[in-house]
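Accompanying notes for the structure given below.
Heads up, one of the protein chains got dropped from this complex, but the rest are sitting where they should.
Let's turn to chain A:
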Amino acid sequence: MSTVEKAPAVAPAPESAVRAPRGPVNRRRAWDEAPRWQIYLPLSVYLLFTLIPFYWILLFALRPAGSTSLVPWPMTFDHFEKVWTERSFGTYFQNSVYVGLATLVLTTGVALAGGYALARFDFRIKRGFMLALLCSQFVPGALLLVPLFEIFAELRMINSLGSVIIAETVFQLPLSMILISNFIKNVPYSLEEAAWVDGCNRMTGFRVVVLPLLRPGLIAVGSFAFVHSWNHFLFALMFLNNQHKQTIPVGLNNLMSADSVDLGALAAGGIIAAVPVVLVFAFIQKWLITGFSAGAVKG
């Protein structure tokens, strides 16, 4: 034991020093905290299960083809270069960005208008409309492929990104609208009325008073729409036959269903597919839990 080190003086101090003086806090800790091993042991096991697949895909993406090393060293970026250029992931990526952003804007805009009506007005078809929103959750998008295909063929939108954007938006709308209307209900109506008294019309009042308070909710809904359309696969697979119009998930599927699967390319493509989602979640993380516990739980 090295008695000269400063460790003993520092280590146990902060916890007990902060907690001790407050009586009730001590009592509360009894139920709030399980024994340490009951937390760390299952959590570590679960973390292994969560992280090994992530590690595996990194490993395959970064180590040279044919290597069986369990560490990605020597590191190579050949796989990324190959997927990006030879497997057209550059094009897929661009298409996915278009689809994702357009879906985000459309969904948020349409859901904002509809959500405002649901939150602030009573009108004749409101109950029926709400019921339709809920029922639409049971309609499987995958099973409507054929009629949707026919509609888009009629509209001459097959092989145009517009078909996928519309389909993704429509299937995002119901939940987004319910969430947004819940967010709006949480903003006191008196605030808006006060704005009207001050001379704002409905539009300005909404923009100045309500919109800023909706920001966390809108960010949550918008990023969800983006991530969903980024990840979703079936509509793009069915409505976009032209290779130059396809999106990232379709590209991944192409890599998997190729005659001999190029595992390095598959891994690199997977990482390219994951990057925007990771960025979105890193950016919105602090709004996400508050946004959703406010919107979803109070519904």
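To be clear about the criterion, contacts are C-beta pairs under 8 Å (C-beta built on N, C-alpha and C of every residue); 3 or more make two chains touch, one makes a residue touch a chain; residues count from 1.
Basically, contacts and distances are computed from a predicted model.
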Subject >> Protein name (UniProt record) of the chain left out of view, among "NADH-quinone oxidoreductase subunit N", "Cobalt transport protein CbiN", "Sugar ABC transporter permease" or "PadR family transcriptional regulator" >> reply: "Sugar ABC transporter permease"
Subject >> Touch criterion as defined above, residue of A:Leu62, A:Leu240 or A:Leu266 at the omitted chain >> reply: A:Leu266
Original post:
Just one of A:Leu62, A:Ala111 or A:Leu240 touches the chain that is missing; which is it?
Top reply: A:Ala111
Subject >> Touching residues on chain A - with respect to the absent chain >> reply: 27-28, 30-34, 36, 39-40, 42-43, 46-47, 49-54, 56-57, 60, 68, 70, 110-111, 113-114, 116-118, 120-126, 129, 132, 136-148, 150-151, 166-167, 169-171, 173-174, 177, 189, 193, 196-197, 199-203, 205, 227, 230-234, 238, 249, 252-253, 255-257, 261, 263, 266-267, 269-270, 273-274, 277-278, 281, 285, 289, 292-293, 296-297
